[in-house]
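With one protein chain withheld, the remaining protein chains of the complex are depicted in position.
The chains carry the letters A, B and C, assigned in the order they are written, with residues numbered from 1 in each.
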Amino acid sequence: MTVVSVIVLTFFLIRLMPGGPIDYLRAELMKSRSSEISMQQLNSYAADYLNLHPDKPIWEQLLLYLGNVAQGDFGESLQQSGSVAEIIVKAAPWTLFVLSVAIILTFGLGIVLGALMAYREGSWFDTGWTGVSMFLNSVPYFVAALLFLYVVAIQLAWFPQGGNVTPGLESGFNVAYIHSVFYHATLPIASLVITGFGGIALGMRGNAIKEIGEEYIRVAHLRGVPGRRIAVRYVGRNAVLPLYTQFLISIGFMFGGSIVLEEIFAYPGLGYYLLGAINGRDYPLMMGIFIVITVAVVSAVLFADLTYGKIDPRVAGEGSGESY
Amino acid sequence: MQAQTTRKFGVADPIFEVRNASITFDMDRGESRVMDSVDIDIERGEILGVVGESGSGKSMFASALLDAVVDPGVLTGDITFYPESGEEINLLNKSEREIKQIRWEQIAMVFQGAMSSFNPTMTIGAHFRETLDVHGFDVEEGMEHAEDLLAQLYLEADQIFDSYPHELSGGMQQRSLLALSLVLEPEVLVMDEPTAALDLLMQRSIIELIREIGRERDLTIVFITHDLPLVANLADRLGVLYAFEFVEVGPAYEVLTDSKHPYTRALLNSTPNLDTPREEMKPIEGKSPDPVNVPAGCSYHPRCPLADETCIQMDPEFSTGNGDDDHQAKCHYIDRTRAEIPLNLTEVTHDE
Amino acid sequence: MSSEGEHVVSMTDVEVHFETDSGIFSRDSDVVQAVDGVTLDVEAEDVVALVGESGCGKTTLGKTAIGVQRPTSGSVTYKGQDIWEARDIGGNADIPFDEIRRALQIIHQDPGASLNPNKTVMHTLNVPLRMTNPGMDAFDRRERVHEMLSRVGMEPPEDYANRFPHQLSGGEKQRVALIRALLMNPDLILADEAVSALDVSLRIDMMDLMLELQDQFDTSYLFVSHNLSNASYITGKADGRIGVMYLGELVEVGPIDEVLENPQHPYTKVLMWAAPNLDPDADAQTRSPLRKIDIPDPRNPPTGCRFHTRCPEAREVCKQRPPVTEMDDEGDHRVMCYRALDEHEYWDSPEIEDEADDMPR
Partner (left out) sequence: MSEDTTTFGSADQKPAGVTRSRKELYRERLDRLLLTPLRVIWSDWRTRIGTLIILLYVFVGTVGVRLVDEPTMQDGPVNASPFEDAAYPLGTNGSGESLLAKLVEATPPMLQMILAGAVFSTVIATALGTISGYKGGLVDTVITTLTDIAMTIPGLPLIIIVLVLFEPKSPYLIGIILAINAWAGLARQIRSQVLELRDKSYVEASRIMNRPLHEIILDDILPNIMPFVLISFVNTARGVIFGSVALFYLGVLPVNFANWGIMLNRAYSSGGALYSWDGLYWIIEPMIAIVLLSFGLVLFSQGTERLFNPRIRARHASSIEETAPMEQ
């Protein structure tokens, strides 16, 4: 349901653009052809380029547009050659690759560190890392990205300044290609992870400390359950659950962040093209990418929402109610 | 180990021998003694009722028996456990690994909040399998044993095993916890307010089940509660705790009808029950003492109607007050207590 | 205030049913009959106790009595005025709903949650005073609060007034909750397990206090509890009435001493068995008389007399619904059990054989 409403929302947003896509299109065409363009001709152009039909009443336009979107036809990109759909298909895997690796690392690192800090509560390890995570958490990811770019990429040249893979390597699952993909992706992922895991660690630490104080932990200890098993199955498992909601929010956040990140590292993902489309007023590409990103986020959230019941039986018991 | 230790309170074959056991916490307000050099023996196979107001250190006594005092508490003195087979074990100087062996296999514990004793994201059955497996018991055989334990507690095993703790009613949770504590067939069962959170009818039914299982499996039970009447006809012997030490210990019947300590009498007079006349019910004045600064001399003197100079100066020792020596109280004036503080129970004729 | 005869609150065959759709998939959303046809009256300055296991609907009935829970059917009247009618037709009911609302108050079970943790005692007790007499200025209110605090034995009042709830003991919190209810000058207070969470020695203290303040504020109490001895203590001292509830039905009701002396309904006898008595030589060794420990599922209660699945005296005939019989002429000791009728085919109908795990006798 939310997906449909988002698409409708974007449709109206684009319509409200100052100057609107149609007059922009006319200006564009005027430049390329000196002669006056008849209204009729313009409509046909608009139809195939923007799949908009300015002459039809607004709601009919909406239906037509939705129809096209459903079949994956987002219209032609003005700047880039080729249809919007092609561009998206080309760019999407890169963004997904970077984001998924970043999310997994951020949460993995955050959870483990948080649990350790909880178990060593009060020690220098705990206070030290709390300070560090608080500091790292307050550094915006793109500041970290800029810093990495400047220091690591340019000055020390350990890592490439941008791009997703060394050109010329034929894509496929051979070692060279994969190596170069990771080599290029390290810095973007690092800047997301370094600034992200702090928040997760603090959250995890708080939850774990609360769980450790619970009575069933003491009963388990008395029952002879070994410390390691308590740490994983009791404290770890029950402390991670509330983080699930943070996981959902971070999906949306990271997708948003990809735009800036890919710009800094010239990493040709969805974000990079989206920014290009915005600057170049390339409406169809802009709308297409925006919709794809939203659909990805919404489906991820929906998926997480459904599986939440499986992880936390307490919630499943009360039906699909308040899951986050 | 001292030489042949003097038996306390006429206990013949003790399963537990506690000698000046104390627990101290150093709090920012000063060092608080939540257990004050307690000496007591527990008879094998008996049901010992331990009664005390909240804040009198009874939960600490329970943890001491399992050498599981919550840190930063420090347990001193010595507690010797005489298992059925094998030689005596002094709990305090055993290594953590050895203690882990004893806990739950020989000495098990049941807590007040059954709901908070189970891992909310694990089924009840998983708790049983885990406990059996950790102690190296054969899980199949153990689970069968658990099934007839549950049957004896009027629970259908398969329904219980598959459900999560929050899906059971209060009574069912408590009985599942009881079964869990008996699954390794321990010799001693320490119960800290096991039924406090339940309805009166459910409480009483579970008390009957505990009595039955105790007798059937020749189990030593230490039943700790603030609710004197609840344990009155369950326990063979009663120990009354006040200000972190035992002030009266003796056979249940004698402690109820001829209590030797003013606090026990006040406790008896302040408990509402059906057949005592309502006019004589009087609440106990004042507040329970703070562990950091326990009143000098006899710790009950601030609230005791008979208190005088000697009570304030001298902390009384256990004495029999010319009764048999298995019923003693820590009071200078046992005879005056019997005379001056009437027990409204004994006056009334039982009409029912 | 109200003459002796007139009831403060009277409920006539009140029913409260809850829809519980357990999960999205179950088609038949089962209905829980929390309260099923109960008639009960509370006189002025009366104490009525409701006793029963948890889940038997006593709290729901209590909340219906003080106009918090709307009954599915049947009527609840306050001094003759139907509460919910007054609420629906607003102003022109002869007793406006606002006045009714203020006259029926509550004391909760858990002292910890009954006071707002962020407000001092003074603030919490100012609220009812502001509601009942807006004219009072801050000073008089302050004095009144101090007076009430010393009245319930919380000396020195100035110190207690500025405290936060977490700085009070369980007993003290409950006493503040009592004052808060009393300052509304109510006609009826629902004490919902008001003493169960307190330490045994404090319970008598609290109950005495409630009775002592009763005639000062001329209020009645509806004392809900699962503990028969607490209930009998407070109703006995005020010689009120006691009602025993089982799975939504009022199985026995009558003056406290009569019910205690000759309980008619087997369930009342079971509750008395459960009530602790300190008399060691009473042979209390008997096993629990119940045939089954757990309460049947309230979503589909047993047919006929709902207690027949657990009742030690159950007979085949009990599977039909027993009539309410009156034990004496004024009709204030009523029982819902065939055993109250001397000549009835109950006496010769065969005992119920349990198919499932019978309790070893």
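Keep this in mind: contacts are C-beta pairs under 8 Å (C-beta built on N, C-alpha and C of every residue); 3 or more make two chains touch, one makes a residue touch a chain.
What you are looking at is a predicted structure, and each value in this text was computed from that prediction instead of being measured.
Chemist: Per the definition of touch given earlier, which of C:Arg102, C:Lys269, C:Lys292 or C:His344 contacts the omitted chain?
Modeler: Considering all chains, including the one not shown, the answer is C:Arg102.
Chemist: Among C:Met148, C:Leu260, C:Ala275 or C:Ile293, single out the residue that touches the unshown chain.
Modeler: Answer from the full complex: C:Met148 touches the omitted chain.
Chemist: Touch as defined at the start, partner being the missing chain; which of A:Val89, A:Ile104, A:Leu147 or A:Ala176 qualifies?
Modeler: In the full complex, the listed residue that touches the missing chain is A:Leu147.
Chemist: If the hidden chain were put back, which of B:Val34, B:Ile284 or B:Ala307 would touch it?
Modeler: In the complete complex, the chain left out is touched by residue B:Val34.
Chemist: Of the residues in chain C, which ones touch the absent chain?
Modeler: So the residues of chain C touching the unseen chain are 66, 68, 98, 101-102, 104-106, 108-110, 113-120, 127-128, 131, 138-139, 142-144, 146-148, 150-151, 153, 157-159, 162-169, 177, 180-181, 184, 205, 208-209, 212, 216.
Chemist: Considering the whole complex rather than only what is displayed, give the residues of chain A touching the chain that is not shown.
Modeler: Counting over the whole complex, chain A touches the hidden chain at residues 1-2, 5-6, 9-10, 13, 16-18, 134-135, 137-143, 146-147, 150, 154-155, 249, 252-253, 255-257, 259-260, 263, 274-275, 278-279, 286, 289-290, 293-294, 297-298, 301, 322, 324.
To be clear about the criterion, only the chains that are shown with their structure count from here on.
Chemist: A-B versus B-C: which has more C-beta pairs touching?
Modeler: Looking at B-C and A-B side by side, B-C shows more C-beta contacts.
Chemist: So the centre of each chain is just the mean of its C-alpha atoms; given that, what is the distance between chain A and chain B in Å?
Modeler: 58
Chemist: Measuring centre to centre with CA averages, how many angstrom lie between chain B and chain C?
Modeler: Averaging C-alpha atoms per chain gives centres 32 Å apart.
Chemist: For the complex, give me every residue of chain B touching chain C.
Modeler: Its residues touching chain C are 53-54, 151, 154, 169-172, 199-205, 208, 212, 226-230, 232-233, 252-253, 256-257, 266-268, 270-276, 278, 281-284, 287, 345, 350, 352.
Chemist: Which of the residues in chain A end up touching chain B in this complex?
Modeler: Chain A residues touching chain B: 214-216, 218-226, 233-234, 237-238, 241, 311-314, 317.
Chemist: Can you name the residues of chain B that touch chain A in the complex?
Modeler: 66, 68, 70, 100-101, 103-105, 109, 111, 113, 116-122, 130-131, 134-135, 164, 166-167, 180
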